[in-house]
Each structure stands twice: as structure tokens, then as C-alpha cells.
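First up is the structure itself, then whatever we jot down about it.
As you look at this complex, bear in mind that one protein chain is not there, while each of the others sits in place.
For reference, chains read A, B and C in written order, and residue numbers begin at 1 within each chain.
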Amino acid sequence: MKPGTLSKALKSGAIWGFIVLELIFFSIAGEFLSLSDKAFMDWENMLLLLKQSAPIGIIAIGMTIVMVNGNIDLSVGATYAIAAIVLLDSMTWPIFAGLGDWVIPVSWLLALAVGTVLGAINGLIVWKTGVDAFIVTLGAMLGYRGIVFMFNGEQPTSHLNWTLVDFAEAEFLGLATASWFLLVVTVAIWFLMTKTVHGRNAYAIGDNREAAVNAGIRVGPHIMINFAIIGFLAALSAVVFYSESGSVNPNDGQLYELWVITAVVLGGTKITGGAGSVIGTFGGVIAIQLLRKGLGHIGADTSTVNLVIGLILIVVLILDRQLNVKGKEELKV
Amino acid sequence: DGHSVMKIGITQNNVGVDSYQTTYEKAFIAAAEGNDKIESVVLDAGGDVARQIAQMEDLIQQEVDAIIIWPTNGEAVIPAVRKAHQAGIPVIVTNSNIAEAGFDFVKSFSGPDNITQGARSAEIMCDKFKDVGIENEAQVVHITGQPGYTTAIERAKGFEDRLPEVCPNVTIVDTQPGDWNREKSQQVMEAFLVKYDDIDGVYAGDDNMGVGALNAAKAAGRDGIVFVGATNFAVGYEAMAAGEYWGSIYQSPVDDAEAALKTAMDVLSGKDVPFLNYFDTPKITQDNMGDYTKPVF
Amino acid sequence: MTDSVLRLEGIVKTFPGVRALDGVSFSVMPGEVHALMGENGAGKSTLMKVLGGIYQPDEGDIYMGDAKAVMAGPLEAKAKGIVFIHQELSLAEELSVAENIYLGELPRKSFGRVDWPRLADNTNTILQKLNVGFDAATRVGDLSIANQQMVEIARALTVDAKAVIFDEPTASLTDAEKSVLFDVIADLKADGVGIIYISHRMEEIFKITDRISVLRDGQYQGTVNTSESNEESVTQMMIGRKLDLSRNAAHHDLGDVALDVRGLSCGKLYRDISFEVRRGEVVGFYGLVGAGRTEIAETLFGLRDPSAGQILLNGEEVRITSPADAIARGISLVPEDRKGQGLVLGMNCRDNMTLPQVDDLKAGPFVAEGAEIAIFDQYRDRLDIRTPGWKQQAGNLSGGNQQKIVIGKWLSMHPNVLIVDEPTRGIDVGSKSEIHKLLRELAAQGYAVMVISSEMPEVLHVSDRIVAMYSGQIMRTFTSEEVTEDNLIQAISGITPGQAA
């Protein structure tokens, strides 16, 4: 084993260690505090957890590639809402009236296309204007939300299609539809980031943009494609979720960006770009969902949940830092 | 069915965003703890539909006896409610109702009637205009709650539908959201005051925003404006007592919470409960405020 | 000259306030190593960036063969067969050596996948040629600066290059790696590649180049055949006057021991280090890459905690806990990495220079800007820093002038102990001899000076005594009388005197 391999393994394993800690804690605390007769670590409950992780998880996987690329996307929540509106509303459009249930795939594609375009618009602005992605997407977070409201005023947009609901609630090999989507997306983006030229270039650009430019990598298109990917995934998340719930409030998806970024960073992705992994992000998503679910399980009230989630974030960060200290020889900067 | 203790789970909309919801949560917990036949699981969706649906699933998985839901979105939760229904768990909707498509899957709704509330606010305002004789010329501005919230939407609808029926010559000159937020509402009102030289009435989606608007008018030295709100808060009550604020709708979160819990207990013990279980939310104005105690929130 | 690989005609490039290139023309023949020389800030890097498509010239044309070539960007330049090895490292630290060498042109399989086996094979072939001690999968961030420079150099071998530009490739290399580099250059040359070679080291220029072109203040001064020229004449072309290269190390009396290090160790970085530096003395530290010299300096400057040993300042034992602490005790460190450690690139030159003493330069609660400007002016003149004014951002200065700002910053602190780590990296001959003179002068004024350098002539030139290090240990300490190039080389290669004899 090469020196440093162990510490690297520990480092990338931090989030999994944390998940195990959470499981142990909530199982034990649940024995005393919960009124449920069912144990926290029930198999069914864990499958449910995977399913419930899907809405945030699918977006977080996309955020990983954007952040590795050295950017960030704060507008995903609004993109998610727009895609949901397109999905639900387009099913009622007269031009699709003759399609019957075939309207479903059409609406899906339409929603996904809209999400992709919204993402690509962010990417294009970042590319062409050179304005920092944080600012571009902070603006888009407002602007896209404005579009959501423009669409239907303050009213929710609803269309309950039971065929669709049944599909979304279906299970295949014991896993819910949403879980499948989460897993497939995770594997696909993992493949993209570790195996393809595009993925490796994304790392290079995030790590040292000037070096990437000097090496002749077309930085702009990479940025745009990655934003298009996260737009697509935000829309996919909406498609998966709203197929089941059938109605979208104009506020939906608010604060998703913060949860998503938290999951990505907990999963070990460097905020400044250049390093990070999809598998780590997956761990981060599970850790957050566990935390929310677990706190509900032991009956914490709203103020406690807020307090605890906030502090836990910080504690995880401290632990992560401790694991990464190279020892006393380290340069003190 | 042989239960000595009833396990009741509740998933609320967004506790902590305003004191109504927070007081509701406290009252609910207090009521549940005061009754040794009840064990409660209290969850908060934080305004997020996805989280609320996950909480419904959790409650089903934990096999509670009944679920109370304060929907974040009256339509989006229907499939989740159906799941509970299919699992044999009775569902009670509280505070704001779900859409009709889901009525088959719920046992009962308990809460205020927000459309009626909006309509009543319109009546309060119209009556006051008639009192001072400006019912044919009055100009009203409307400050709504957080965009997208069912309560905000329903109250706005009730008000805007009813006002032309009772005072056909009054015009609503402008509408902007105040996000259930006093400061935001104050800012909105400041701009209104600059923009319109003549404002006779302000309708705000709740008293918090109403008082924000009142503060703006006071600071600008504009009096003679009729302020009407909804969900009578302590600040609104005090402003009424001071003669600055005309009227509101009396709605107690404690009543709301207790009504929901009681409905759930009744359902579980097999009693007949009406499907729409509105609790009364009467008009309160400077004239009759003596009949009501000051709200606790 | 239609048989040239590359020809520049009348290139002009201006930056706000600076005319960096003023009508430069010259050409490179196939199989030729063409030196480009000039003082710091003469415009060499800028010219190369124009060639490499990073800057667009305001005026002038580039020809490849007979055809006019427009380098719209780095991609186009590369496509035309121009490889650019940058002065400043241009690497992605988190990625592997292989990915860095093939940055921008990873071999592909179907579906846009990276062809990892081919990448590893290609990389290992190149690495073998370069004879380096790391492999394709190593993370670049884990390499020393010298090895990172070798990764940069490896890029020259990846494509079918028509012309290769080396911008100060040897600035952080030691002799062993340098000779590898020269072999690489010889191979390229044999393949008919045209090579532009920028360096401030005369001995290299005369060893490997065929012709020399000189720039001064952005203007082309002319081209000479290396074989028909000598150091003196080239220097004169560069700086417009003759340079006095005589050794200026007149002996003076040494004072008390200012710095006394006893048995200092820091984990695996270095072990059992003992030496002393007297007032008025310059002690040179010489060794191979990774010998641990920088780490000793960092420890003395409070940036690392030693695991054992003592540090005595003026006879008194001290624990130095932070750079602030070190500065308060009169220690200054000119660090090795000017971009990362030496400068705040986005800050102006004046503020950079006075940064360590900003707390002491006060008029009331405010920074005394007048005093700051006075300090800046003083060291600008003394070190001959070329900048339009103190308001210029440090990042816009040429590499050598940036280094001078860092030196000025620490000289202006009037330290008791001055530690300089590779002080003349990237500095032109004229300024270099100025700096050497300055170091001697400072010693004469009673400073205790530690000079860490990987350039043997430099160490030999300025030091009263030389500490030879190998792999974290001191092998031998020489006085200037007893030292020779041979015994110094033996010492830093790990051969103890006994074995050598």
C-alpha cells in the first residue's frame, strides 16, 4: 500500500463513518424516545430512505459535476419548479389531447428539455460574460422563480394523472421508481466523471482554469454542458417527484440549493472545484436524509431540528478537518 | 379495535415561519400530552411538499393510528394521503383543505374557512366605508400573504370576490405580496403611499402585515385609512384598542389545534364526524373587540 | 528566410500603461535552439504568449513556413504544432501526472471515454525518457516543484511539435534534471523542431543554443550566433552597458553568533540539523531537490513546529510559533514560491512591499501612505524594479520584477537574520549580480544571512560558508576556502568525505 492510501481512504470514508454513527445513534435513541414499535434500522425504512433521498439526491449528483468544474448553481430549486410546471401543465394542453396516456412521455421530455435549456442558459451566461457562476445563478434563482410565478400567478399548477401516479409509486425488485432513478443517475454521472474525457476535463478546469485554458481545453463549452446537465437533472428530479404528487406550488424547490450544496460538500467535494466524487455526494445525501428522518423519529420539535441540523453540519466539518490534518509537520498556513 | 393508547401523527406545514403555526404546534403538543390516551408524533414539513410526503410515508411506516395533515399543497399530497388510506390509516386534514380529488381518502377536514374569512374582511371594510360615507369612491390596496400559500390565495380570493358584491364602487387599485412579514409589508405600503395620493382602505392577509402597513401610514402622517386584516394577532388587537386599526378576523391557533386533535380522536373512537368541520372565525372590529380576549400570539 | 519554422514580424503588444512589445521581429529555423534573452520585464514571456495564442498582438504577423498564422487561442496554436512550456507552473494539482501531461488531449475510446491503458503507456514512455522518480498515476500536487516542472517539460514530448517554447524551464531544476532536459532538447532538435529557449542562466545559453536574440524594453535588439558571441557582449546588448561581474565578497570581520540551531529535527522532513550563522556572515545552503532546506527555513520562520532540537537567537533559546513571532524577533524569509507565498497578486506593488510592517507605519489610526511610498521608491531604485508605478498590481509585473518586490519587502524590514530561499530564481543577470552584491553588503552591515540556492555558482559566489545537505541531513559544512565544485557535488549526493577519499 502506498503511503497516504490509508488516510485517503479514511478521508473519503468520513461521510460513511458519519452515516454509521447516525444509524447507531438513532437506533439507540429511538428505543427510548420513539413511540414507534418499529426499529429505526428496519429494512423497509431504509428502502423508504433511499426513495425519499431522490428529489434532493438527483440534483446533488448534478451539482457535484458543476462544483468539481469550479462553479456552483443556486438556481436549481427554481429550475425544478419550472420543470414541474411544464410537466403538469403540458399534460392538459389541447394539442396533446389526442394522445391519451401517451401524453406522459411527451410531457416528460418537454419538462426535461426545458430544464436542460434553463441550465444551459446559465452556462452560456457564465461562459460568454465571464461573470462568476455564483452571481449568475444567484440572479437566476430570482429570475427563474419570477418565471414560475408569471406562469400561474400564485396558484399551484396541478394535474393528477393516476396512471402516472401508479407508475411513480410502483416498485421494481423491491425498489421504488424514484430510487431507481437516483441509482441510475448516480451510476451514469459517476461514469461520466471518472471514465470520460469530458469528466476529466471538468476536474482539470475546476482545479486550475488557467492551466486548462493554456492546454487548449475549450473551457466554455464544458461549463455550459455541465450546467445543462444540472438543469436536466433538476428537471429529472421534478419529473420523478411530481409524477407522484401531481401539483406544484410556485414556492416549491426553495432552499433546495442549500440542501443540495450541503450534501455535496459533506460528500467531500471541494467548494473551489477540482476535487470531489459522485459516490461521496451520494453518501452526503443519505446522511442528510437520515438526519431529518432520524430527528423526526425521536420526536425532536422544529426548533431543535433546526438547531441540531445546523450544528451537525459544523461538527461533520470539524471531523473532516481532523481527519485531513497531515500531522504536526504540516505547514501552518 | 383494542387500542388503549391512540398514536396520532401530525405533519404540519411550516412551523416557525409565523407565530400562528408555532402556537398551533405548542397547543397541539400540550393537548396531546394532557391526554394520557394519546401519543403524538409531531413533524414539520418546513413548507416543502417533498418533505411532507416523506413524512406521510414515515408515519405510515411507523403504523400510527391516525394522521393529521396540514397540507403544504392541497393537491400534491393527495397520492400520499391515498397511500395512508390504502394502509387503513384514517387521515384528518387541518387548517387548509386538500383538493376535492382527495376527499375520498380523508375522513374529515377541521379548520377555518379562509374563503369566508376573506369575504368577511371585505364586509368589515365595506361596512366601515358606508359608515363614513365613502363607499362610492374609496380606493383600496391589498397586501397578500406569501405567494403560493393556500391560505394566502383563499383569503385573497374571498376578499376580491366579495368586495364588489357589497361595495360595487370601491376599487382595488393595487395588490402586492407582503410575505406574511411585517417589515416587507411596511416597505410595500411605503411605496403605495408615494404612488397613490388617495388610499382609503388597506386589506392585509393577516394582522402582522396589516400592522406593518399601519406603521408605514403613521410614519408618513397619513390618517383616515381603514385597516382590515385577518388572523387577529396580539399586535393587531392592540392597534385596534388604540383606535388605529379597524378590524380583523378572530382565529385562534389553539382552537385550530384542539379541533384537529379532537376530530382525530372522534374518528378513531368511531364517532360520526361531519366531513367539513369548520370552526368559527368571527369578525372582530373596534366595536366588538371587548367580547374577545387578546390573542396569545 | 522561407525555410524558418516560425517567423515574427513587427509584433506590438500594449497593456494599460506599458508597451510590453514594440515591433519585435525574429525567426526560428528547424532544428535550431534559439535563445531569447532580456532583462526582467523586457517582454520575453509576453512575446511567447502572443506566439502561444494566449495574447493577441495589437500589430504584427506570425508566419509558419510561408503561411501567415493567426493564433486565435491556445488551441489553435497547439493545433499548428506550437508547444508552450510556461514560466509559471500551469498544472492541475489534483489530477495525475498522466492527465496533466496529456491535458486537453486525453486519448479517447468510444463514447468519449478516456483510454486509460493507452494514456498510461504513453506517459510511462515519456517519463522513462525523462528519467524521473515518479510514475504516471502520481497526483501532481504531491510532487516537489522541481518534479512539477518536469511534468510541464514532459508535455513537449506528447505532440508532433513544429516549435517548442521553453520559458525559463530550469528556474527550479537542479543539475541532474537539467541534464535530462538538455537531452530532451537535443532529441527535439535532431527531429528538426525549432526551439525557443528563455533563460537568465548564461552558462546554459552558451551550452545549448545556436543563436541568441535579445529584447530590451520591448524592443528587438538583434540576433547573434552563439558561437560568435560571449557573455559580456550579450549582457551588454541586454542592459545597454557593461556589467561588473567581479566577486564582491571581500572579507570582513564576523560578529557574534546571531542564529544557532542545535539538533533540530522535523519528523521525516529533516533530522538533527546543527549550524550557526554569525553577524556579517553569509551561509549558503546547497542540496538536491527535496533535501529539506526550505523546510528548515520554514521552521525558523515559525511555519512548522520542530519535533526536536533548539533554536537560539543571539544566544537565547527561543520558540518561534508563527511568522508574526519570527518577524518580531527580527527574522525575515524571502520564500521560495513568489506567487503562492510571496505576493498578493491582486494588490498593488506598494502595499505588497510594506505588508509585514503595516502595523508599524501609522499616522494616527491610519496607515501612513507617504512613508509607504517612500519605502517603495527606495527599494524600487535599489533593486531596479521595472513598473509604471506603485499602483500597478503585483500580478501584472514580469516574473523577475515580482521576485524583486518580494526581496524588497523583506529587506525593508531590516532583519537581524535574513533567510532567502532561491532569491534569484527568474532574475536577469544584471539584477542577479545586484542582488548578490546586496547580500554581501547586508552581511557587511552586520546582518546574518542564510542563502538557500540550487545554483552552485550562486552559492559559491555569495557564501562565506556552505552547508551541504542531502536527504534531510547536513553532510558537511565548507568554508569558502576549502570548497570546490567537486567536493560540494559529492557532499550533496550523499557521499561522505570518508567514502569520497
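We take it that contacts are C-beta pairs under 8 Å (C-beta built on N, C-alpha and C of every residue); 3 or more make two chains touch, one makes a residue touch a chain.
Simple rule for what comes next: contacts and distances are computed from a predicted model.
**Student:** One chain isn't displayed here; going by UniProt, is it "Amino acid ABC transporter ATPase", "Ribose import permease protein RbsC", "Sarcosine oxidase subunit gamma" or "Pyruvate ferredoxin oxidoreductase"?
**Tutor:** Going by UniProt, the chain not displayed is called "Ribose import permease protein RbsC".
**Student:** Looking at the whole complex, which visible chains does the left-out chain touch?
**Tutor:** Spelled out, the missing chain touches these shown chains: A, B, C.
**Student:** Of A:Asn45, A:Ser107 or A:Thr262, which sits in contact with the chain we cannot see?
**Tutor:** Spelled out, the listed residue whose C-beta touches the missing chain is A:Thr262.
**Student:** Could you tell me which of A:Leu33, A:Ala170 or A:Leu317 touches the chain that is not displayed?
**Tutor:** Result: among the candidates, A:Leu317 touches the missing chain.
**Student:** In the full complex, which of B:Gly9, B:Gly102 or B:Gly212 touches the chain missing from this view?
**Tutor:** The one listed residue touching the chain not shown is B:Gly212.
**Student:** Pick out which of C:Ala326, C:Val420, C:Met469 or C:Ile492 touches the chain that's been left out of the picture.
**Tutor:** Final answer for the missing-chain contact: C:Ala326.
**Student:** Over the whole complex, note the residues of chain A touching the chain we left out.
**Tutor:** The list for chain A reads 125, 127-132, 134-136, 138-150, 213, 218-220, 223, 258, 261-262, 265-266, 271, 302-314, 317-318, 321, 332-333.
**Student:** Just the residue numbers, please: which parts of chain C touch the chain that's not shown?
**Tutor:** 16, 73-75, 301, 303, 322-324, 326-327, 333, 335, 340-347, 351, 355-356, 358-359, 361-362, 365-367, 409
**Student:** Even though one chain is hidden, which residues of chain B still touch it in the full complex?
**Tutor:** 15-19, 21-23, 25-26, 147, 174, 176-177, 180-183, 186-188, 190-192, 194-195, 208, 211-212, 215, 219-220, 233-235, 238, 296-297
By our rule, only the chains that are shown with their structure count from here on.
**Student:** Supply the minimal count of touching-chain steps required to go from chain B to chain C.
**Tutor:** Steps on the shortest route: 2.
**Student:** Give the chain pair, either A-B or A-C, that is connected by more C-beta contacts.
**Tutor:** Result of the comparison of A-C and A-B: A-B.
**Student:** What chain lies farthest away from chain C once each centre is taken as the mean of the Cα atoms?
**Tutor:** B
**Student:** How big is the gap, in whole Å, between where the Cα atoms of chain B centre and where those of chain C centre?
**Tutor:** Result: the chain centres lie 71 Å from each other.
**Student:** Just how far, in Å, is the C-alpha centre of chain B from the one of chain A?
**Tutor:** Centre separation, chain A to chain B: 33 Å.
**Student:** Could you check chain B for residues that touch two or more other chains and list them?
**Tutor:** In chain B, no residue touches at least two other chains, as defined above.
**Student:** Two or more other chains touching the same residue: where does that happen in chain C?
**Tutor:** Where chain C is concerned, no single residue meets two or more other chains.
**Student:** Note which residues of chain C are touching chain A in the complex, please.
**Tutor:** Per the touch definition, chain C meets chain A at residues 52, 54, 73-75, 77-79, 84, 86, 90-95, 99, 103-106, 108, 111-114, 142, 266-269, 298, 302-305, 307, 322.
**Student:** Looking at the complex, which residues from chain B come into contact with chain A?
**Tutor:** 7, 15-16, 22, 25, 29, 39, 41-44, 46-51, 53-55, 57-58, 61-63, 72-80, 83, 99, 101, 144, 146-150, 152-153, 156, 177
**Student:** Using the touch rule from the top, collect the residues of chain A that touch chain B in their complex.
**Tutor:** 35-38, 42, 44-45, 48, 51-52, 55-56, 149, 154-156, 158, 160, 165, 168-169, 241-242, 244-252, 254-255, 292-293, 296-297, 299, 301-303, 305-306
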